[in-house]
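After the structure tokens below, expect a handful of questions from me.
Here the complex is missing one protein chain, while the rest keep their positions.
As written, the chains take the letters A and B, and residue 1 is the first residue of each chain.
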Amino acid sequence: MSRADNALTLRYRLSVLSRFCAAIFGGYFFTAHCVALLSLLIPTSKVDAVLYSVCVSILIYCCVFIAVFAARSQKWIWSVLIISILGLDLLTRYVQGGI
Amino acid sequence: MKESFFRSMTWLHTWVGLLLCWLLFLIFFAGTISFFRHEISLWNQPAVHSIENNKYQQQTLIESGLGYLREAAPDANRWWIGLPSDRQPELQVSHRHSQGEGKRDKWIDERLDPNTLTQIDGLIDTKGGNFFYRLHFDLHYMDRKLARWLVCFASLFMLIALISGIVIHKRIFKDLFQFRPQKGVRAWLDAHNLSSVLALPFHLMITYTGLVTLIFMLFPNPAETLYDEGLKGFRADFYPERQRIEASPDRLSEPAFDKAFAHFNQNWPEQKIKRVIVDHPDNAAVSIKIYGDNGTLIRDEYPFWQYSGATGDLVKTARIDPSNAEMLYGGMIAVHSGRLAHSGLRWLYFICGIAGCIMIASGCIMWAKRIRERLKPTQSGSIGLKLVETLNIATIMGLPLATAGFFYANRLLPPEITARADKEVLAFFVTWLITALASIAFRNTRAWQIFAYTNALVWILLPVCNALTTSGNLVTYIQEGKWILASFDFAFLATALVFYFQGNKLASKATHQAPTKRPRTRAATEQEA
Partner (left out) sequence: MIYSLATLLCLSAFYAFAMAKTSHYKSVFGTRPSQKKSLYINNLGWIIILLSFVVNLSQAIGYGSLMFCGQMALSVTLIALCLTYQPTLLRSALYLLPMWAIVLAALSLIL
């Protein structure tokens, strides 16, 4: 912790803020798109698909959250998050259109 | 990589934990108390204390409830009958009346003695355990939606803190029983580890399932992708029992209750009934909804039967044979709310909840102590540290005190004043506010000690206050076998005892610390350097 205290520069604070934003908002949108796609892919009745995907959503959110803080490079985090969110969104649209 | 992962988790644990720990403490505290929601409602309503356990069969109770409502509210648009249980001795009958276009319908709640079927005299206006239940996720005085988002957010942080905590404190499983109260900050770390490990499955479960209870607010996306009308469409599909029934213009004087219940009792003779709702009792659209009791099954929604009142035929059923997904989702919520628990499991839930409170509290205290220890005795700490110390004392000592204030207000406020229930809640928040203000001025060990002793005094006098203001006391409760009420007194005394010991502990520390403080901190700083 002393390391963190010594490094209380503006740059450090900004990077922390960026990580929190990535974890909270990025994680949220990633999870939201992920479970939306998941609900389309689960081959059960509509109600059951919604319930299953909703139940695992928190697990996904947590994993993303921790991954964001464990990863080293900020740029990498943001780019992976944005690309995967876009990818998931496209896939969801594709599956929906296919049905 | 491994080392940096470990470090990032340590960092995450500290900051995620610290950011929202006071809100989390409030949520955990209120939630823990809410396990005894109905018991508190019972305690808060002395008029109900004298009711004997119900002797009648459920069918008799339902019939007399319907009979009562036919007399009392023939023009209501909904009747609601809640049957007595072990935790709620009274028979609840409510009726809802239309208030004309654009206005919300008005509920009138009444309670009957199940043995005499007369109204209970001397009921007072109180929120009872529902206050804590609502506080747990609605945070009172706050916009409901905002509050729920905040609670969700805090729970997510809690889950993250738990997971990162497991990663960084890997060794806790090795020495599970270690608690060394003599060793300063080390003792707080021990308390933190012990309280988190001993109920770790509970903590993970309760946080995860807690998030699941609010999941449709957090992630409406699956429902929105699958249903054209979004959540509304999903709800219509998932809750067939909540479908609105429109009134009919044709009057109907004699609904076929007997035929409906005869059919129900013949086909499901063993089914315990939780509540009966009758929609539009005075016209041809009359429908009878029967909700079964789940008992100790891990299910949240009640099995449901709907009969047409005009013909007495079964119209639809729901959740009699739930699917796997429903069992998973409902099971999570059931496990969270603990409605299924008998008194033994309920107390275990309570102990685990207290462990959670201790875990959060010791975490907050430890952070402040570590920073404080690093400072020289003459240094007065940054604003951040002062803020943390103030918030620590205000929440950790203030909430129990405020809860006691709520109980005192329930017993001491005169029954006839207006908006009495709100005044009880006000007493809770005023007590808390006073503690918070006091803690801005005094934050040292001495202040902790005084607050601990105040808590001890207040809690030990609570049974006395109860004995003076109601007709019963601990001795009569035990004689008459009213164990719920007796355990309230025991719980109050136990709380007082814990605070008394904590106060003593702090007292010895306060006198002890003064001369030895200087060399110890110096040694500590040298060690770190």
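Everything below uses one rule, namely that contacts are C-beta pairs under 8 Å (C-beta built on N, C-alpha and C of every residue); 3 or more make two chains touch, one makes a residue touch a chain.
For clarity, every value in this text was computed on a predicted model and none was experimentally measured.
Peer 1: Can you list the shown chains that the omitted chain is in contact with?
Peer 2: B
Peer 1: Would you indicate which residue among B:Ser85, B:Gln119, B:Asn267 or B:Thr296 is in contact with the undisplayed chain?
Peer 2: Touching the chain that is not displayed is residue B:Thr296.
Peer 1: Where the complex has a chain not shown, which of B:Cys352, B:Ala368, B:Leu485 or B:Leu506 is the residue touching it?
Peer 2: B:Cys352
Peer 1: Write down which of B:Leu23, B:Leu83, B:Ile124 or B:Leu194 is the residue touching the left-out chain.
Peer 2: Checking each option in B:Leu23, B:Leu83, B:Ile124 or B:Leu194, the one touching the absent chain turns out to be B:Leu194.
Peer 1: Against the chain that's been left off, what residues of chain B make contact? List them.
Peer 2: 175-181, 194, 197-199, 201-202, 205, 296-298, 331, 335, 340-341, 344-345, 348-349, 351-352, 355
In the analysis below, only the chains that are shown with their structure count from here on.
Peer 1: For chain A and chain B, let me know how many angstrom lie between their CA-based centres, rounded off.
Peer 2: 31
Peer 1: Quick one: which bits of chain B touch chain A in the complex? Just the residue numbers, please.
Peer 2: Against chain A, the touching part of chain B is residues 4-5, 8-12, 14, 156, 159-160, 163-164, 208, 211-212, 215-216, 218-219, 221-227, 234, 237-238, 323-326, 328-329, 332, 370, 528.
Peer 1: Going by the contact rule set out above, which residues of chain A touch chain B in the complex?
Peer 2: 1-2, 4, 31-33, 35-36, 38-40, 44-55, 57-59, 61-62, 65-66, 69-70, 72, 92, 96
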